[in-house]
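One chain of protein is taken out of this complex; the other chains stay put.
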Amino acid sequence: MLSRTADNLYWLSRYVERAEFVARILDAAHRLASLPTSYGGGETNEWASALASAGDPEVFKPHYDGVNAATVCDFLAFSPHNPSSIRSCIESARENARSVRTALTTEMWDTINGAWLELRSYEKKDLDRDAFTRFLDWVKGISLTFDGSAYRTMLRNDTYWFTRLGTAIERADNTARILDVKYKILLPDTEKIGGSLDYFQWTTILREVSAFNAYHWVYRESVKPLLVADLLILNRQMPRSFANCYGVLVEHLDLIADAYGRRGASQRLASNLLARLESEEIDRVFASGLHEFVIAFIGENNKVGAAIAEQYLG
Amino acid sequence: MAAVAFDEMTAFAGAATSPDDVREAYGQLKNWLDTTPADHFNTRRSQAELLFRRIGITFAVYGDNESTERLIPFDIIPRVITKPEWGFLERGLKQRVTAINMFLKDIYGAQECIKAGIIPADLVYKNAHYRMEMRSFRVPHDLYVHIAGIDIVRTGENDFFVLEDNARIPSGVSYMLENREVMLRLFPDLFSRHRVAPVENYPDALLATLRSLAPATATRDPTVVLLTPGRYNSAFYEHSFLADKLGVELVEAGDLFTKDDVVYMRTTEGPRRVDVIYRRLDDDFLDPLVFRPDSMLGVPGIMNAYERGSVTLANAVGTGIADDKAVYSYMPEIVKFFTGEEPILHNVPTYRCREKEAFSYVMDNLSELVVKEVNGSGGYGMLVGPHATKREIEEFAKRLRHAPDGFIAQPTLSLSTCPTFVASGVAPRHVDLRPFVLCGADEIRIVPGGLTRVALKEGSLVVNSSQGGGTKDTWVLDA
Partner (left out) sequence: MRIRVVHETIYSYEQPARGLIQVLRMTPRDHDGQYVRRWRIEPSVDGRLTEREDGYGNVVHWFTPDQASDALVIRVTGEVDTHETHGIVRGAVERLPETFYLRDTDLVLPSPEIQALSDAVAGAGDPAALPFLHRLMAAVHAHMAYTPGPASAAVPSPKAFEAGAGVCQDFAHVFIAAARYRAIPARYVSGYHRPEGSDAEQETPHGWAEALVPDLGWVGFDPTTGDATTEAYIRVASGLDYLGAAPIRGSRTGGGTETLDVKLRVEQAQAAPQS
């Protein structure tokens, strides 16, 4: 396969995944911000944290006066200046899809192209809260349809495998970014433990990674910060956890390596990282510093991404 | 207006009033046109449009404004060519393309035809399409033009003329294939009443041709790629369509690189050596180190690899000289000189204004002639006498007088017409034909058929899609 084709497939998947992530962040922020003040709503800095999780505050600053619901929603959803806004993600996804049109199935192309065409109908309007929620649901629907059509229609060869790599790298990065911004509220002693604000914060994290229900199925316990972190980092059952993303990455990197008859830096780095995640325990992570752990992971994940690019996409 | 045109359904009879007026080849078709209810045609026409958007959607989406993608109008009435007619064309095309290749070999080599006075030296040497880079080496099998699109017009039962030899990067073959695909889906019954020669094997023939050109260094399974200028090129859909049908990689400049005189493509499995490049990119842009230095679409060093024989370019560099309008006028002499035979296919009579006698004839008859600039591109340097105003003719005469060498003139031809669907029903419209000739090391292949272009406006002789032209399926009858 041409490296350029692999590159387009990989980034197509990354952008689709990122669009959904940004939609989830916005959804969760809305939920938290609309809490009655007695629960801590409005007092929290939810919009700043959404901005930090899903965008680059440095890019935001020159274009907006202040951090609030309207500006952050506009920046994260529609801003052409923000390369990770939902709009930019959909445009970039389609641009990549267009370049590899013949490598995609009709269903995948229709999803992306349809989304790109429909995006215009959302852009110009001043969306009220309900309409904005519907918009976010629509965005989540795109990635579900796209992933579903990839899963159901693509041949299981390197074309498919490179889309999986893109999704997994992006997911791992997204989960890590949430933890990077919110690790504090998972640490003990910062607020009165078990307060309702904490509870909402924790559940917000779970909602951001669509794991609110999953949590109870996995742990059969009330929401506890340690377990929230465990779910997001080490639990292989959780689709967006570091551990599962790396399980997926290693699986598909191995498929590629076997098909091509060559292994390289990306296989080495990814399987090392997976082995470390598998032998890790969440108590130890907290003991040695949750934030440091997350920061280190982001760096490792970037290195794996760079190794994939160097080995296959350049 | 030109004289009454030859209609391919009714000859010179105008509208057919009795079955006797219909040429045999069109008998079944005429019957079908007469017996099929009008709304059935309308349904099929909209289905055709839908089909094009569906099968063609892959390509149409690449246009600039995607919500209103442009489709070249397709006419559902096929154009029919009989077996003997095709046999004649085929012989003529083979002869002509063979002569073109011998001509190119000669002007980049011994230059016998110039020494023999067949063609004036300055026509060749002063022409920008004559690439002196090609003088220092021989191309594989002495073949320069591997894919040619020869534009042919018809003016009577047995009168076929070559209008243009497209010897650089002829396009349009995707329409030939798609038109057939759509017709087969829409009118299977019509195919059961005719023995239509298949065109579907064109991609196989093209691939076989390209593989036959692989350099000696290639393995038995040479790597063939199609090089496109990219998504913003107007023919990109065809590039993508062909690469897909051929089963070869569609590459852009950035996918290729050269190292030690070898061309490689960047793949996920590492660099892969490329043996044959079907390039849909003009000479000027191929290699910024040799041609236009500002080309972002080319591959630096590709000319060096080419000259060293490690990669084959199809078509070869420098074939543009063979589709120049001034050189065209010498084609009958060129064919005779190189093949030793009388040309089977004739040129449209052409007056070379560089010749004194021709020049004074042209000056006296401007209002009846089409005058074309030889090195010009597009319509800017063209005068269509019968449609020009007096002032336009005077303006043009001034330019002609100033530089007669730069012009040729031809009579306005009365192109044949074919029954075509238009708003008012079925009516005759002017057509031309572009068959595609493939020259491999092993043989010349011509798929029976081609691209028929039709001028949809009444009386119009301009078949170009940019000026309201459409296309038709071209049926070559097998019996």
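A and B are the chain letters, set down in written order, and residue numbers restart from 1 in every chain.
We adopt the following convention: a residue touches a chain if its C-beta (ideal position, glycine included) is under 8 Å from a C-beta of that chain, and two chains touch if they have at least 3 such contacts.
All values derive from a computational prediction rather than experimental measurement.
The omitted chain makes contact with just one of the residues B:Lys126, B:Arg195 or B:His387: B:Lys126. In the complete assembly, the contact with the undisplayed chain comes from B:Pro300, out of B:Pro215, B:Pro300 or B:Gly468. Interface residues of chain B with the unshown chain, by the touch rule above, are 121-122, 125-128, 130-136, 257-261, 288-290, 292-293, 300-301, 304, 307.
The working rule: only the chains that are shown with their structure count from here on.
Averaged C-alpha coordinates give centres for chain A and chain B that are 51 Å from one another.
Of all the residues in chain A, the ones that touch chain B in their complex are 1-4, 6, 98-99, 101-102, 113, 117, 158, 162, 256, 260, 262, 312-314.
On the side of chain B, the complex with chain A involves touching residues 58, 61-62, 66-67, 231, 240, 243-244, 249-252, 254-255, 265-270.
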